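Contents: one structure, followed by commentary.
Of the protein chains in this complex, all but one are displayed in their positions.
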Amino acid sequence: MIYLLTSNILQISPEGIIDRYPNSYNHFVLPFVIGISFILVYLFIGLVRILYHLTGEDRIKLLKSLFKPKTAWKNIKDIFCDCLLHTKIWKRKPLLGYMHSAIAFGWFLLIVVGHIEVWLFAPRHLSGLTEGSLYYPIFYRFFIWINPAHETLRGSVFFFIMDFLLLYVLSGIGLAMFKRVRSIALGMRHTTKPSLADRVALYSLWLIFPLRLLAEGFTADLSGGGFLTRPLNWVFRAFFGNELNFLPTWWAYSICLGLFFLAMPFSRYMHILTEPLLILMRNAGLKVRKPRKGFAEAEIYACSSCGLCLDACPMNVQKKNLKYSSVYFIRFLRRHNKRKTREIADKCLMCGKCYALCPVGVNSPAIRRALRETQNNNIKCDYSYLEDASSKSSATLAGKAGGKILYFAGCMSHLTPVIIKSVETILKASGQDYEFMDRNEGICCGRPLMLAGRTEAAQKTIQANSRIIRESGCTTLLVSCPICLKIFKEEYSLNGIEVIHYTQLVDRLIKEGKLKVSKSSSAIVYHDPCELGRGCGIYEEPRNVLSSVAELKKASKERDESICCGYSMGTLTLDEKDKAKIAESSVTSLMAENPDEIVTACPMCYRAIRSKAEVPVKDFAEIVCENIEK
Amino acid sequence: MGKLYDRLMKDYRLREGLNACINCGTCTAICPAAEFYRYDPRRIVDIVQHQDDAQIEELLKSDTIWYCGECLSCVTRCPRKNAAGLIIMALRSLSIQTGFFMESEKGRQMYLLCKDLNHNILNYGYCIYARAFKYDAHLEAGVVWQWVEKNIDEVFDRLGGNLDKEGPGAMRKIPQKDLDELKKIYDITGATEMLENVKNAGLKKAEELGLTEEEYCQKIYTECSPKHFNH
Amino acid sequence: MIYEGKKKIWAEYQKEIPEDHYFYVRSCIRQSFFPASEATFLDITRNKLGKDIFETEHHTTCGGIAYHSDTIPQETVMTIIARQFALMHKYGYENYVCSCITSFGLYCETMETWREYPELQQKIAENLWKSCHLEFAKPKFLVHASDLIFKYRMQIAAKSKYKLVNKNTGEPLRVVEHIGCHYSKMFPSKGVGGAEYPYVLVGMVEAWGGQIVDYPERRHCCGFGFRQYFIKGNRGYSLSNTHKKFESMEPFKPDMIITNCPGCPYFLDRWQYVIAETQGKTYGQDGHGIPVFTYEEVAGLVMGYDPWDLGLQTHQVSVEPLLDKIGIPYDPAKKYLGKNGKYLGEPQKPQCLK
Amino acid sequence: MKNNILVIGGGPAGLEASAVLSRMGYNVILAEKEKRLGGHLAKWDRLFPDQTPAKEVLDGLLDGIKDVKCFTETDVNSINLLDRSFNAMLSNGITILADAVLLASGFDMFKAEKKEEYGYGIYDGVMTNADMEQVFREGKTFSPAPKAIGFVHCVGSRDEKAGNPACSKVCCATAVKQAIETKELYPEANVYCFYMDLRMFGRHYEDLYLRAQKAGIRFIRGRVSEVAETSEGRLLVKAEDTLSSRPVKVTLDRLVLMAGMRPSEAGHKVGRQLNLSVEEDGFFSSRDGFLSLQKSKLPGLFYAGACTGPKTLPDTFHEARSAAMEIDRYIKENFRK
Partner (left out) sequence: MIDFGFSFSPSSRINLDKADKEKFLSLAALEPDVLKCMACGSCSASCTAGAFEDTSVRKAILSLQNGLSDDAVKLLNHCMLCGKCTMVCPRGINTRHLILSIQKIYGK
């Protein structure tokens, strides 16, 4: 080591200051070269692996999408916005967004501009696709010394740009360091506990840019430099005199880079390289099929472990339950820890908030479902009775529901008869012709089975219900349970029968003038049910209606940030006490502006919130009914 | 208050056998029929005490009421002085009166029972008449009975019996005058009418099934569906 | 097992049994299958003990079996019973002894119902007059024939030639008792010793030198079940219940079974044969069964009656090993003879049961 | 002059009432037929629902009666009402003239041998709740360790044939408590409770039930119908699992009968001499069922505790204290004008 350091100094000590291109190689580049080679090979193998695990159909889909102009354009836009600028984070937490984009976009530009500089100024034999190409743009300031007399304006511009970009990145790094100490200042209540590889990569990353500044500062008198590096050089000279031993900082810089790349595959920073792939695959319309392979693997590696999901997860009300958040789920998936991943997968409420708020867009609920499927799909059961049940039900409905609305209350609505009663009142008051599909007995929509990973079983109930709905001849299927709504929309093929939630129907009826409501003086807040809001994207319709029947207040977290009521069908193992805690936190958020009443539009939210709220809780239909103009 | 329940309450056995049941299950716990059939006397008492006619009717039409062996072991244990066995006897009588007994496999056996037992009583004065008890129909009576049957008069003589002879003694010939009295009792207490109804219902069923009386008897004598049992 | 505890219970159930002067009524099943038992009863009581036990040929079945097979109405069976009682009264008796347990239970039940519903008793009295021109009467004392033998057990013991003792070891025989369900399960106070630990047969066995063996299914029904036996399709019930009893008593290694019910000795005897012939399983020693006796047969044996006079040759389970154990002499050559010494031929041998 | 007050019965009710009365300044004479004070409490090991040692409670009671004249092993031979006071002759020869009498004669345990089919006193493994408490109190263990133990609720309660159609109130909680204690002693044993209704009506009782369930104690909804001894001397128990409508059998090493509460025979003896009326269930009848619970029909004669029906210990203590208040009022109104 000592030999390496000293020998190099002797060789390239700057005696006559002239334009010169010293040896295009120095030992200190080795750590970087090893690191970058490793990561490139790793990346190639990883890509092949992921592609290999895709189904043939998915592979073709992906390939075709790359050449579709519309998708291609979207790909470019998404990669630019999501991976470099981090627009999603900007929108919610500007400072955090700046931090991420400073590091990502700044570094990206450093690399790009660095390459341009090399391309413009370095002799071809050094910058071409030869041995120096890997490290030349990175260590350009070491290898290319410029006689100050030869400095051009164009060169100075680059010196300026490069220093500016470095400053940009450094500002991001500075924020990142600050965030480690006080995350809340950047809008994060919880942060991820870094793993060992994370720490190695993190500290290397932090060091890379300061070291680059130091290294370039040391050589700024020889290589030239901008507004950062030159003054730094003067400072060094003032302290250390002319005999500058600059090589150790370049070594350190290279070692940090090398370490970073070596640690990368095992750390959160793999997301930098995987995210573009995820974007391509997602835009191609691929779905998670297996919990650990193919598309899921891309999702897993694309997770930046940023920990934004920790704040999103409704389970964070109890510190002990933070471990069930998506970030840890994905970490354990990466580590192939079967026991932990199963445990976490089963615990999740599947409220979808982590997915909605994930800057990368990792669909961890889908991966959890896929994992549950491996556990539960092959449970033997007997659903033969569904066939009889559906023909019986079909026969009773036959000829009655033709051209009408068919109302499916669903299992859970039957536990909250007020919803059913109110929906019927609204339908009657607005003169809607309807039939009740499951007044006495009904078949479950299949979503709970689906959420439990029992896909095949769910298909059985879907078939049975589909038959009843299709044969009824109805034009619209009205549901009062968001859980049903989601599966009816996503998994049923109903030959164009419209599937609609009662919030949507009421909104429409009011707009069409078929239902007249009056506004009461009551102040209410609306709780967005997970499956209705994040699940089906229905945020506006209930609000439209509710603001016309009462004064609508805001919750501290609402719309896609709404906190799950805790009693979701999604969880398999969450116990009653933990559920109650979540319900409490949901209520706390709803009570932010001290409303008189809480309104929701889901039978389960209704029951859950009711059990914890100190103000009256009403169902959407119930409050509409109260305010129908007679 | 349903009609069937009211009819049941006219039966002295029900009046005697039904106090408020607390569903403790001491009857079922030791019931020989509950041991070997899909059967729970407690449930029957509970259904009856609920006075729901629809459920009682279902009961009258079911095999359930015919599983009891009328050992009346249930009576000993009941903490409320109920008698499940007596209640079941009342249910059976009502099932026969209403004709519902024809709806169940076990109920249809009434045809054969009425025929054989009462034939013995009215003709010989006995429920069981040794000479009519045939080895061929009762292989379980053992090879020793085959021997008795073959030598029945000798065996009865040897053992101090008085088979079909005048005067007192085992299996004696009961004077016709006494048999006539039995017949009269049957007539005035409704037994004759009941037997006639059971007979007609059975013959009608046989006709429906396209069976001769003998074939029908053979069928109800031997059939035993697996649905009567647990497992 | 604490014997003293049982004694306390027996002390509570003391049934009043008159010494003498009974109107005797036979049992349909016992007449058919155990005619010698009834004959022995009359011989012991009348000839050996000098009691007045009256029998008339005019009495009939009580109708109990037909009634419990649900083939005649309650009113019918009550009127038949009233006729029996009326005959007793007509012949000047007020103590009624019946040979049958089903009858005994039914008489108790009927008298209880009459007591509770006098209008019903009135109606039955009218029926009786209309059909038979007999005067309604009720017995003063109603006992079962086993109650009488129990009553006379010490007198019988005094006259006994043999004891229920294994002559080789001097140990008392291990005896299992089986009480007919209708004896005291409905009315514990009507049975000697109550319903849970009836003393009627225990008393006899103890008086005659044997040792009673209690086993878990002692109280369980033999499984007759009336219709459950008469219809072939139902017979599995009957068989299974007896099977359950034998499985339960097997570990106690009983030497013999004593019963006081008409049907039970038939079923306990014959179902052993069926179990042996279908499953190859026997409960006695060396492929034999456990011999089953009526109380009269046991009384007859200890008093020195010839086993073949008692009708033991009509049991399917062979009794010889037990007779040998007690030391009761018997002549194998006379087993299958008729009244006048005519050889009747031998029954076939069962394939499995010895 | 201090008024004499005679307390008949030295169980929890008598002791607590005596303590309160003597604190009030009365001259209290307590007659107890047994050798030891404390009644059934003295024979108990721990109390439901929180397993407080019975001894702690008893010691607390005994602390309060330092100034009470206690006669143990003493019966009330005769008692009668003279004008305004009671004249009682005790079996130790002492005659007492009392201005008020508190009858705290408590209860007798139901004689479990009356449920013949359970074989108490016949089968070796069958015991009662009181026997079990004695085992616990003396720290005895069963050897070899039992593999299975059953508890039968409602023995001699809710049973017309046993002469008591009423509920004895405390047996459910006692059974569950004993079941838990048994399971703690023999964690490997299967513990069964045969119940008809679990009457866990008091505060913390339901917690006790839940605790038992979590400990793995099996609750079978069905009354035991019959017990028999197997050839190995174990107990074959038959019941119906009424929740699945099927007969059930299980072989146990021990069967604990929850004998219920019957009116005290000694109490009846006193009651007969004073012509006190009893209700159908055999317990004394109060003047009314709400406002005069502690009063008898006889002026100056009061009741406390289980002599007017099954009671829990807290109930009994409340009654003892209110009886003391009533007596105090009675004396002040009638003797101190």
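So that you can tell them apart, the chains are marked A, B, C and D in the order they are listed, and the count of residues begins at 1 in each.
As a working rule, a residue touches a chain if its C-beta (ideal position, glycine included) is under 8 Å from a C-beta of that chain, and two chains touch if they have at least 3 such contacts.
Note that the structure is a prediction, hence the values are computed from the model and not measured.
Asks: What are the shown chains in contact with the chain that isn't displayed?
Replies: Even though it is not drawn, that chain still touches A, B, C, D.
Asks: Of the residues D:R199, D:R221, D:H268 or D:K311, which one touches the chain left out of the display?
Replies: Hidden-chain contact among the options goes to D:R221.
Asks: Which of A:V112, A:V235 or A:C381 sits in contact with the chain that's absent?
Replies: Within the whole complex, the residue contacting the unshown chain is A:C381.
Asks: Of A:L186, A:L449 or A:I609, which residue touches the hidden chain?
Replies: Candidates A:L186, A:L449 or A:I609; residue touching the omitted chain: A:L449.
Asks: Where does chain D touch the missing chain, residue by residue?
Replies: Counting only chain D, the missing chain is touched by 148, 190, 192, 198, 209-210, 213-214, 216, 218-219, 221, 241, 243-244, 246-251.
Asks: What does the interface between chain A and the hidden chain look like in terms of residue numbers?
Replies: Its contact residues with the unshown chain are 346, 375-376, 379-383, 385-386, 388-389, 411-412, 414-415, 440-444, 446, 448-449, 452, 454, 457, 461, 567, 569, 572-576, 604, 607.
Asks: Taking the full complex into account, what residues of chain B touch the chain not shown?
Replies: Touching the chain left out of view, chain B contributes residues 34-39, 139-140, 222, 224, 229-231.
Note that only the chains that are shown with their structure count from here on.
Asks: Which neighbours does chain A have in common with chain D?
Replies: For chain A paired with chain D, there are no chains in contact with each.
Asks: Counting only C-alpha atoms to place each centre, which chain is farthest from chain D?
Replies: A
Asks: Please work out which of B-D and B-C is bridged by more C-beta pairs in contact, and write that pair.
Replies: Here the pair linked by more C-beta pairs in contact is B-C.
Asks: Can you give the whole-Å distance between the Cα centres of chain B and chain C?
Replies: Those two chain centres are 22 Å apart.
Asks: What whole-Å value do you get for the distance between chain A and chain C if each is reduced to the mean of its CA atoms?
Replies: Between these chains, centre-to-centre, one finds 87 Å.
Asks: Two-or-more-chain contact residues of chain B, please, as numbers and ranges.
Replies: In chain B, residues 30, 35, 76 touch at least two other chains, as defined above.
Asks: Residues of chain D touching 2+ other chains?
Replies: 117, 226
Asks: Please list each pair of chains that are touching.
Replies: Pairs of chains that touch one another: B-C, B-D, C-D.
Asks: Going by the contact rule set out above, which residues of chain B touch chain C in the complex?
Replies: Chain B residues touching chain C: 11-13, 15-16, 30, 32-33, 35-37, 66-73, 75-76, 83, 89, 92-93, 96, 106, 109-110, 112-114, 116-118, 121, 125-130, 133, 137, 140-148, 150-151, 154-161, 166-172, 174-175, 177-179, 181-182, 184-191, 194-195, 198, 220-224.
Asks: Could you pull out which chain D residues touch chain C in their complex?
Replies: 113, 116-117, 119-124, 226, 228-231, 236
Asks: State the interface residues of chain D toward chain B in the complex, per the touch definition above.
Replies: Touching chain B: residues 117, 154, 158-162, 196, 221-226, 238-242, 245-248 of chain D.
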